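One chain of protein is taken out of this complex; the other chains stay put.
So, chain A:
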């Protein structure tokens, strides 16, 4: 899974580093529980501003993109839930 976290100025101001920290911690939870989670690798990439915040006058930061799907006003809980749902094993 490819997770891109924007580290542009707007997103950094509004907490994108916290989202990164939370994803890092989540990695530990997942790797310790092979029964419930697939071993798909979480590729976390920190990216420059993609222009989402510049092309609108609405508030969109922080922006996180998971497998090409952008999340606006991202919170760490929404991001983590999305990741967990994607890699949780179905039984």
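Operating definition for what follows: a contact is a pair of C-beta atoms (placed from the backbone, for glycine too) under 8 Å apart; a residue touches a chain by one contact, two chains touch by 3 or more; residues count from 1.
By definition in this document, contacts and distances are computed from a predicted model.
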**Fill in**
In UniProt, the chain not displayed here, chosen among "[FeFe] hydrogenase, group B1/B3", "Acyl-CoA dehydrogenase", "Sorbitol/mannitol transport system permease protein" or "Cell division protein FtsX", goes by "[FeFe] hydrogenase, group B1/B3"
**Complete:** Full-complex touch with the removed chain, picking from A:14, A:42 or A:80, is A:14
**Request:** Go through chain A and note every residue touching the omitted chain.
**Result:** 7-10, 12-18, 20-21, 46, 48-49, 54, 75-76
